[in-house]
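Quick notes on the structure that follows.
A single protein chain has been removed from this complex, and every other one stays in its place.
We call the chains A, B and C, going by the order they appear; numbering starts again at 1 in every chain.
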Amino acid sequence: MATAATAPAHVHSGYHEPTGVWSWLTTVDHKRIGALYLYTALAWFAVGGLEAVMIRIQLQGPNGRFISADTYNQLFTMHGTTMVFLVIMPMSAAFFNLLIPLQIGARDVAFPRLNAFSYWVYLFGSLFMNASWLIGAAPDGGWFGYTPLTTYQYSSGLNIDFWLLGLQILGVSSLAAAFNFITTIINMRAPGMNLMRMPVFTWMAFVVQFLLVLAFPVITIALVFLQFDRFFGTQFYQAAAGADPLLWQHLFWIFGHPEVYILILPAFGLVSEVLPTFSRKPLFGYAVMVYSAILIAFLGFGVWAHHMFAVGMGPVADTLFALTTMLIGIPTGVKIFNWIFTMWGGDIRFTTPMKFAIALVGLFTIGGISGVMHASPPADLQQTDTYFIVAHFHYVLFGGSMMGLWAGVYYYYPKLTGKMMSEKLGSWHFWLTFIAMNLTFMPMHWSGLLGMPRRTWVYDAGQGLEIWNLVSSLGAYLQAVAVILGFWNMWRSRKAGAVAGANPWGAGTLEWSTPSPPPEYNYAVIPTVTSRYPMWDGGMQATESSPKSAKELGIPMPNPTIKPLFVALFMTLMLASMLLMHKGMPTAAVAGIITFAVLMTLSLYSWLLTPLEDEH
Amino acid sequence: MATAAAAAAGVVGHGHPPTTTGLEHRKIAIWAFIGSECMLFTSLISTYLAYKGRSVTGPFPHEVCNPPQCATTMQPILDIPVTSVSTFVLLMSSLAMVMGLAAVQNKDKPGWAGTGWWARIQESSRIWIMMTAILGATFLGFQAYEFTSFVHEGLTIRKNLFGSSFFTLTGFHGAHVTVGVLWLLTLYAIDVRRGLGPKDALLVDIAALYWHFVDVVWIAIFTLVYLIK
Amino acid sequence: MADHSQSHAGHAEGEHAHPTWSTYWKVATILTLITVAEVWIYYIPAFVATKLFVPSLLIMSAVKFAIVVMFYMHLKYDHKLFRVLFTGPLIIAAATMMVLLFLFGHLFV
Partner (left out) sequence: MPADSRLRRLAQAALTAALIGLAGCVQNPNSVFHSRTDFNRDVTSLFTIIIVMGTAVFIFTEILLIYAIWRFRAKPGAPRPEQVHGNTKLEILWTVLPAVVLAVIAVPTVTTIFKTQARATSDAVQIEVIGHQWWWEFRYPQSGVTTANEVYMPLGKTIDFKLNTVDVIHSFWIPALGGKRDAVYTPNSGWLKYRQSNLWFTADSTTEDVFNGFCAEYCGTSHANMRFRAMVVSQASFDSWIAQQQKPAVYSAPAPTPPPAPGRRAAAAAPATAAPATASFIAFDRAKMPAHAVPRTPIPASIHYDTTLVGDPVRGATLTASSSCIACHTIRGVPTMQAKVGPDLTHVGSRLTIGGGLFPNDAKHLASWIKNSGAMKPGSFMTTLGVGQYDPKSKLTLSFGLTDQQIADIVAYLQALK
């Protein structure tokens, strides 16, 4: 941290990057888009968390009457959907945007405008889905919306329409981003940055993009079927017509399980950057870390039915999926132990990011092990759809993904803003989070095994569940405090934080050679990479400031443009128009769809036909 | 050495650094996209096959449907001869497409195809691109005909599981063809306005890759849906 | 996405040997012939009855699929990266379809 004091702030640099709302609406700079992703996702985290807090208030005691049953069902549905699709995924996307080009020594992503498009689609999609609260018709089918409950016959309200249209919109965002990053990582690596020198975060991101590209089409189709059933009276999920209600479950989980690795691998990547830095040792078993991730991703496509052991697939299928599921424990274990041995023999500094990273290693292991317990079908028949499962996925999702992402926030905040976050507040934030999350989720193992089904609005008194639920609720309230502390820390540090140099943590990877924050073009000179940790091996020197603008340096940068925003907006409106169908206004719906489809196509053409940058 | 490399790289500061693989961004993207499309159509086809023979009422693809299962006896609905022709049309469109790409790539060497009227035709990218679009449109025409006649024979998307999964699957493919046709027409417009040459080969190449993929998907559909009873 | 279009377009093409237009026409002929064969056996009830019918159809369409991808999409001549980008997903897709059909009682039961 010695550098922090001496380092000149970026304001010293001779030019000023454009500021103001318009510059943000039209930006195609991957760093700014990353920032937009980050702040939007954190806002939704507050929302999803408040939904969780209301759930916990309702469950604080037996036979609670804080909210109605219907509201409760909307709350857990939106809580799950929000946390998965509007918090963890976009927060990961924030780091993809911020880090991938910096880590591979590129000046931007392969398709800067497509990148902006992805963000705007995400923003509009998330707003659309949550607009349902305003008309009191928030989705209420559970985050995996099992049919036939979600078919028109059993859910005739707009609730499910908001849900499925919202997910369709968000899917577009993820897919567009995935193609973009795949191309970026394959094709924009600096000289010498061969695949086996790539920072592990970029590797994890790379793997995740393939998971996205292969998993999302499946849920898209599943949702299309549901959409057609609801809007056009098709029969994909109509048991009476001979359809199998389980089709949805299969398609959803073919997407759903890869999805859970989409949620965890970015966090794994961040931790794989943090641990070496603060142990002052390179990552232990780099190659194996890469291969295990690829293996996890691959196996991840062959385990989906472990979410369906209770439907009665028969002994053969149960066995098949039990074994594949257990196998995944092995590559994941390799990661855990490699992390521990990264620290082994190191010189560990317990900074806030390091604390969060270590917490991930410890807490994810708990969730992983309970996962392996679910993997045994006969035992799972006593676990599935109880709070034991809820405990599992909060340990992997909160103890894993969330902890890793917070580590990333504290670790990269200096690179993003040029300021350090407060270690004192950070320490409070961490310890509160750590204690509170265990208070919340550990008791759920018990309430589950004591026979508490999940997604229950109330539980009866005298079933031995009171104490565990009370503790869970208190834990949740404490988490709220922790989160507010974390937000406060981020907010105040933007002004009050100590000035961060290019490499405040003394890290080894390429991104730390750029000034904090990096100039729009990242690297005035495209670096030549000679090792995995160029900053440690003297392959790179840190550039503390970058006085010149891209123009002065003659670096071609993409022009800002508002067009992607419009395409995203019109696409969202086009799908949103479908809602009118169930409001008994089919003609209006069709009119809306056509109008916005045309507008979308026009703005798309005008986007595609304007060159990315000025000729030079 | 690092500094030496940096100095060398300094030149790169102006203009774009060469891509790592020497390949074009968009070509990598389109292949990744095609990979993704594999899963999309797999979901559709799997659903169709999973529901094969599970409709509770007719019309059926390959079997006769007799009362009481159907109000009146209904003949197998799939029209193999017609579909075989449309399949052939789509295959030929792929041929036209590759010819079009070759024409664009070789614009800068007039006479590459030899002499005579046939060579002239081969060298005209416009002919081939327009031909591809026309053949694609013809395929769509066949599909429109097929759909309407099915509806007249009482098979709608709501009628039974076969109807739902069949129309959705082939409809999704048809939508892909439609997009392809629009894409080709756009290329044709560009070709007419400023002429497509080797430096635009990529534009045509990615459109071609997409087009051929839509074609191979149909190859699978034709066998799995139409021919296998 | 007109991004980065100016710089060295068609870069990749130059490097690899290219199928000539005669290859293209040969492929087209083979495709046509196989399609004819497919439709033909469809009309031979005796053959349809045999266990060979479905496998032979699958094989024929697989061949068509393969040659279009190899020659028309010039995967055979192009950078091997593209082969990975395409076959990887294709394998996962095929496997998924097999397992699904098994789970829905259409295979191995």
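The rule is short, and it goes like this: a residue touches a chain if its C-beta (ideal position, glycine included) is under 8 Å from a C-beta of that chain, and two chains touch if they have at least 3 such contacts.
The structure presented is a predicted model; accordingly, all values stated were derived computationally and were not measured.
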Notebook entry, point to check: Where does the absent chain touch, in terms of which shown chains it meets?
Noted result: A, C
Item checked: Hidden-chain contact residue, picked from the options A:18, A:136 or A:453 -> A:453
Checklist line | Contact residue for the chain not shown (choose from A:46, A:127, A:373 or A:590) | finding: A:373
Checklist line | Listed residues A:47, A:190 or A:246, member touching the removed chain | finding: A:246
Next item on the list: Decide which residue listed in A:28, A:361, A:482 or A:574 touches the omitted chain of the complex.
Entry: A:361
Next item on the list: For the chain that got dropped from the picture, name the residues of chain A it touches.
Entry: 62-63, 68-70, 73, 142, 146, 148-149, 154-155, 239, 242, 244-246, 279-282, 284-288, 310-315, 318-319, 322-323, 326-327, 329-330, 333-334, 336-338, 340-341, 343-350, 358, 361-362, 365-366, 369-370, 372-373, 376-386, 446, 449-464
Item checked: Residues in chain C touching the chain absent from view -> 103-105, 109
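Rule of thumb we're sticking to: only the chains that are shown with their structure count from here on.
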Item checked: Category of the chain touch graph - line, ring, star, complete, other -> complete
Checklist line | Inter-centroid spacing, chain B versus chain A (mean Cα positions, whole Å) | finding: 33
Notebook entry, point to check: What parts of chain A, by residue number, touch at least two of the other chains?
Noted result: 110-111, 186, 213-214, 244, 254
Next item on the list: Hunt down the residues of chain C that sit against at least two other chains at once, touch-wise.
Entry: 1, 3-5, 81, 88-89, 92-93, 96, 100, 104
Notebook entry, point to check: Which chain A residues qualify as touching chain C in the complex?
Noted result: 110-114, 186, 210, 213-214, 244, 250, 254, 298, 301-302, 305, 313, 317, 558, 608-612, 615
Check: In the complex of these two chains, what residues of chain B are touching chain A?
Finding: 1-2, 5-6, 8-10, 12-17, 19-21, 23, 25-26, 28-29, 32-33, 35-37, 39-40, 42-44, 47, 50-51, 54-56, 157-158, 160-161, 163-165, 168
Next item on the list: Quick one: which bits of chain A touch chain B in the complex? Just the residue numbers, please.
Entry: 107, 110-111, 175, 178-180, 182-183, 186-193, 213-218, 220-222, 224-225, 228, 232-236, 240-244, 247, 251, 254, 524-528, 530, 538-540, 553-556, 616
